[in-house]
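For reference, the structure is listed below as structure tokens.
Only a single protein chain was left out; the remaining protein chains are all shown in position.
For chain A:
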Amino acid sequence: MKSFAYVSARDVPTAVSAIAGSPNAKFLGGGTNLVDLMRGNIEQPDTIVDITRLPLTGVDLLPDGGVRIGALVRNSHLAAHPLIRSRYPVLSQAILLGASAQLRNMATVGGNLLQRTRCLYFYDTAAACNKRAPGSGCDAIGGFNRNHAILGVSDNCLATHPSDMCVALAMLDATVEVESTRGVRRIPMNEFHVLPGDTPHVETSLAADELVTAVELPSVAVAANSRYRKVRDRASYAFALVSVAAALEVTGTTVTQVRLALGGVSAKPWRATKAEEVLLGAPATEESFRQAAAAELAAATARPGNEFKIGLAERTIVAVLRELVTKGDAA
């Protein structure tokens, strides 16, 4: 680990001014990812601005029925919050299927949004990685890419975004509120993370001097019938091969509302808009679910190592939708 300056911020204005003058500064929240990366010399900030004392820890009901979540709310706290459990079960489930209990107790909402990929080559400084060292190449492309992306990939990077929480947020059309010395800005969740293209080291639309202060969830009635399913190599403490966040309303036999997002398949939480289009107004049948899944995955590009993810994503989408039909009936 390289030496760095440590600044502790007491309020948001102090925090954002502390980082404004330091292009190579980082905010420290739960530290569950950043500290690991610093120990591995992958992140080498010269200044750490500790934001854990900022008053961004509320989970509050908004007048329009939405919920505002402070950026420093711990993952475990959010997952257990009655507002989240009752109105957005998908979000609670997604968080609880991520990391381990110890990590969730430390990790913050803002940090979860900004966590880096778990691509094994990104973590190995002896390997080429365009995300870690722009222009150095990508050893994952011809290497071990079983865990890598199949949607929105580029010839420069196959990395996935590792968050479970973000997949649920993408499905829920959350908004990320950010602040800098220039003021407050609101970024729709689905525009917050960006695809790798030619600049895989750029992972979000957040400017270098901006601080995530909150996430807002709109009121989403259909979210009451929602589900997060994570497929992985062991039962806990493993990243998703594929994950699916879905919410479904069926009236009679017709899909009248649907939301779908995928994890483990792209550099961003993948909102499955093509599948949603196919499903909306379609009969709530296995056949429709298959068609919708196939429509979403039609654009997938796989390597031999991760080709299975296409079929796995399709099957998982179908299984989750099927389950939501059954659950909706029961309710």
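Just so it is clear, a residue touches a chain if its C-beta (ideal position, glycine included) is under 8 Å from a C-beta of that chain, and two chains touch if they have at least 3 such contacts; residues count from 1.
FYI, contacts and distances are computed from a predicted model.
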Refer to UniProt and select, among "Molybdopterin binding aldehyde oxidase and xanthine dehydrogenase", "Nitrite reductase small subunit NirD", "Electron transfer flavoprotein subunit beta" or "Aspartyl/glutamyl-tRNA(Asn/Gln) amidotransferase subunit C", the name of the complex member that is left out. "Molybdopterin binding aldehyde oxidase and xanthine dehydrogenase"
So which of A:E43, A:D139 or A:E177 would be touching the chain we can't see? A:D139
Options A:V167, A:V231, A:A295 or A:V325, residue touching the unrepresented chain: A:V231
Those residues of chain A which, in the complete complex, touch the missing chain: 1-3, 41, 118, 120-121, 124-127, 139, 142-144, 146, 231-238, 241-242, 308, 311-312, 315-316, 318-319
